[in-house]
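Once you've had a glance at the structure underneath, I'll fire off some questions.
As you look at this complex, bear in mind that one protein chain is not there, while each of the others sits in place.
Let's turn to subunit A:
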Amino acid sequence: MEAQCEKNEAAMDGVRSMRKADKKQRRSQKKILAFDPDLSPQNDPSPVLGVCNAGLMTGDTEESLLEVLSPYGVIRKLVMLPNSAFSIVEFHSQEQAEQAMLNLHGKIPLDGKTLYLTYLAAIPEKWKLKCKDEKLPEGLQLIKDFVSEEEEEMLLKSVSWDTPPLEGRDLKERQVRHYGYQFDYSTNNVNKDSPLPGGFPPSCQPVIDQLLLRGICPLPPDQLTVNRYSPGHGIAWHIDTHSAFESPILSLSLQGQVNIEFRHKVNGQRVSITLPPRSLLVMDGESRYAWAHRIAPRKTDVVRSPHGLSLLWRTTRTSFTFRRLRASPCHCSFPLLCDSQLSNDGIDSTELISPILEQLHVADVYEEIAEHFSSTRYKPWPRVKELVMDLVPGSLFLDVGCGNGKYFGLRNPHQSIVEIGCELSRGLAGIARDRGFSVVQGNMLGLPFRDSLFDACISIATLHHLASRAHRLHALGEMTRVLRQGGMLLVYVWAREQKRDQKDSSYLKKDRGKSSEGEVEFREFQGPDGMTVALPLHVNGTEFQHSDVLVPWTSKMGTTYRYYHVFVEGELPALCEEVPQLTIVQSYYDEGNWCVLAKKS
């Protein structure tokens, strides 16, 4: 009898969880339509499935999705769009899609997220178009069959892996040998004054002859790095140090094939390319200077063919990377990404006076203007609100620099999350608390919270009030510290560029027509050692002419000045890249702000 009861209960539990999943499916169908009304969710089975909670925005990749989906059949197409937590998959047959639905809907196969599946009538044409032929980064070229199988064998034979390397040591994740010059992984540079004895292996000569003959590089390479990757090994995101090597960088792939990923350092665009054996990858121009590349540490890769997508198991791959040392500093057109150009102009003039600025022109001013400031801050920015609304019920959510709490209390109380605010200004913290929110008075340079705890953290229009690069980096590190692994961070900072694609931001529009010469007045600050630093007074509603400015706040009480470091394009993602454990998911411009959505890994 007892056993019977248990069985019934188990059945009831099953029914309940099915019902819950169905409810969620209906909701996800609604969400899909809100996302794109051209999609057509349906209850009748079809070979096409929409997968909610799995997309580029949730940090998923084609590989991770394919690992989950491919056990149920042959995948014809997999569509993942940027800015989306949603993917579309087309199976070879309807039966296969039904199997996937049966086994995955409402289940948690990926990184702790519940997947919701729904049948779709078809993949809309415009989605197909958007993902057709990933355009290669500018300056990137893949030459297939650059060497013959015989040459491949000779090249592989010429490298001895049994004897330890001449200098340096094997890396943890892959084996490596250097020829010509030693590459130093601690400085990411080469010592130009001490070439290695012995030169290149003789079997490289035919390759170099071909490179010169075909005009792929103007001068012969003089540094060679040979890497041997076992399945599961990779190489982290990097751009070959600008000051160390000329362009192009040439990478010859031998043995196993692998996917290499490229990511634009400024706009975050991503492209994945399959490198077949014996192919040569030529990285020149933008692809060499402004795109980071990596090989993900995985055992599988997604490979495209006319039949669809498949998952290929990696085998050992050896790459020969040919480079030429740079004789003079780099003058590329990406100064922010270029160590040659940054080292000349990398002086952080406000660093010396950062304590004064952060106290007098941030903390004190907000205390003074709290009430008036709060009365002007009530409308949540749509994309920030979206993140808050999408949090899973029960999430721990931290708003660093929460002000009056405008991102709190937006959700239905039955779907509630834990909302905690951290605010420097006592006045603003008090206003947020009076509205019923939980606030702690604290500084973003030292967050008074436990490690690895929060599911999501936002910092909206706060980081730009820190007066040195070191402080800004430190604050990002603090926010990363309090996030749990897999937790999401959203950062908004004011952009120096208030015009984008010929469009004025609302900040410029507000005061349009106002005639002004811009930032012509300066205020001087005494730093330590009697040094003087002058900061321009910004004029509201005009474009920024400097990166570090004092922005006026005018009320009946008079005018006070808040310090801002306005960020230039690419600066915020570059800063985030320096934070260990932080991976950028998305980097974008939103109404006069630079924004990064990142994940703690």
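Operating definition for what follows: a contact is a pair of C-beta atoms (placed from the backbone, for glycine too) under 8 Å apart; a residue touches a chain by one contact, two chains touch by 3 or more; residues count from 1.
The definition used in the following text is that contacts and distances are computed from a predicted model.
The complex includes a chain that is not drawn, and of the options "Autophagy protein 5", "AP-1 complex subunit gamma", "Mitochondrial ribosomal protein S17" or "Multifunctional methyltransferase subunit TRM112-like protein" the UniProt name matching it is "Multifunctional methyltransferase subunit TRM112-like protein". Only one residue in the set A:Pro413, A:Pro528, A:Gly558 or A:Pro580 touches the chain that does not appear here, and it is A:Pro413.
From the options A:Pro41, A:Pro206 or A:Gly430, the residue with contact to the unseen chain in the full assembly is A:Gly430.
Listed residues A:Pro71, A:Pro276 or A:Pro355: the one in touch with the omitted chain is A:Pro355. From the options A:Pro45, A:Gly199, A:Pro448 or A:Pro552, the residue with contact to the unseen chain in the full assembly is A:Pro448.
Of the listed positions A:Thr316, A:Ser438, A:Gln526 or A:Ser601, the one in contact with the omitted chain in the full complex is A:Ser438. Those residues of subunit A that touch the chain absent from the view are 355, 393-394, 396, 413-414, 416, 418, 420, 424, 426, 429-430, 433, 438-443, 445-451, 453-454, 478.
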